[in-house]
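In this view, the complex is presented without one of its protein chains, the others remaining in place.
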Amino acid sequence: MALNWTRYASPASFHPLAGKLIPWFGWGAAVLAAIGLWLGFAVAPTDFQQGEVYRIIFIHVPSAWMSMFLYVVMAFWGALLLAFNTRLSGMMAQAIAPTGALMTFLALWTGALWGRPTWGTYWAWDARMTSELILLFLYLGIIALRQAIGEARRADRACAVLSLVGVVNIPIIYYSVQWWNTLHQGASVKPTGSSMEATMLWGMLVMSFAFWFYAIAVVLSRVRSIMLERERSAAWVAALPEVGSAR
Amino acid sequence: MLEAHDLAGRRGHADLFAGVGFRLAAGEALVVTGPNGTGKTTLLRMLAGLSAPAAGEIRLNGNKVAPYSQELRSSVAYAGHLPALKDELTAEENLSSLVQLAGAPVAVPELRAALDAVALGRRRNLPARVLSAGQRRRIGLARLAVLRRPVLVLDEPATALDAAGIDLLAKLVHEHLDRGGVAVLATHQSLGLEPERVRSLVLGG
Partner (left out) sequence: MTMAATAPPGVEAAFGAGGDGALAGLRWAVARDLRLAMRSRAELGVQLLFYVIVVALFPLSMTPERNLLATMGPGVLWVAALLASLLSLPRLFATDHADGTLEQIALSPYPLEALIAGKVLAHWLTTGLPVALLAPLLALQYYLDGESVGVLVAGLLLGTPILSLLGAVGAALTLGLRGGGGSLLALLILPLYVPVLIFGAGAVDSVRAGLGATANLSLLGAGLALALVGTPFAAAAAVRIALD
């Protein structure tokens, strides 16, 4: 098993592997999303406190989870890069950042759309929203740093350090609601008075997997382009059918 | 004492050099020459431990050394393009500061003697800002003389030096090699070293 993994650590072998995996995750995401949206919008009952509006959580919550999860994964690849200096680690971290930023933006936007009818305002400076906004700026900062440092190797390593410094923010987001409750008696919104209804839970779970599969498909696709761009002088790139036919 | 095997260097997408190797025994010097942009500075920075080579390895006293390894940091005295001086400090303060940074507790009389030896004795209390480029370089020479590290890595050490300065540099390198140290120099300046001591490396050719 160990042998198998290290073999795929080289871009030349990871490129075709990723290519084969993308359709599976892509279609998987589509199917899961269909099921999840059906559960969320057609099957789950109306919430007695919030009516139909609450249904936005089927997009809001999965995207928020993904925004945090992707950051941790990106930081993990960064740590691998700093420890083992493999090219693939840097490329994976680079590929994740834009999708992570998108998820964060989506979480903030759907959060605002949910907030308007529920709290009467698009934005409230509560703990979770503020930390999620900070997360967005962390992602944007990493992307900006990479742009500013032209050279791939230095950019990979600098972004790895930055993402590891920022990873402290993730637990802050996650626990912020509890911590802030000890400081100010803040109210956090729940879909129902008590624990969540079964269909709602299932809907959110399925949508989370859908987002996760989507993220994997997109990141793998992006990492393939990054590989082609970075390794463009390598022999295996020249031998690819899509590269050969472009000439 | 200092060896390199199969070193390769690149800057971004550009491959600067590959397959570079040499072996220096105590008392020998490596003179690196080549046109601009062929990677002389990159190679010297690798030997100083600032940069990791794209390929190959460097060995000091038979032990493989990586960038920033403790052995490199305590055995190598590196002088790059810039003289590493603070404008606000005097010549003597600069020398003292750099020497302390290198972990060598040196007494004031010895520092002053070193400055005298490079003809900066009377200027030792002037801020580095008012010294000429050649005088600033000579503070660097004083530093190398005081530190007495086994390995010297000098990138274009003759820059801005007048004839007297070059004599001082040559004397420094000679004495260093006589003591059994090794030196790697990127320079076109002839320092009058005996051919038996000198190995030559030409990049970009």
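By written order: A and B. Residues from 1 in each chain.
The rule we apply is simple: a residue touches a chain if its C-beta (ideal position, glycine included) is under 8 Å from a C-beta of that chain, and two chains touch if they have at least 3 such contacts.
The model shown is predicted, which means the values in this text are computed figures rather than measured ones.
Across the entire complex, the residue among B:His5, B:Arg149 or B:Arg197 in touch with the chain not shown is B:Arg149. Considering the full assembly, B:Glu88 is the residue among B:Asp15, B:Glu88, B:Asp116 or B:Asp162 that touches the omitted chain. In the complete complex, the residue from B:His5, B:Arg73, B:Arg112 or B:Arg199 that touches the missing chain is B:Arg73. Those residues of chain B that touch the chain absent from the view are 1, 26-27, 48-52, 61, 67-68, 70, 72-76, 78, 80-89, 93, 97-98, 100-106, 148-150, 178-181. Considering the complete assembly, chain A touches the hidden chain via residues 82, 130, 134, 137-138, 140-141, 144-145, 148-149, 153-154, 157-158, 161-162, 164-166, 168-169, 172, 179, 182-184.
The rule we apply is simple: only the chains that are shown with their structure count from here on.
Centre-to-centre separation of chain A and chain B, using mean CA positions: 48 Å.
Interface of chain A with chain B (complex): residues 150-152, 233. Chain B meets chain A in the complex at residues 11-13.
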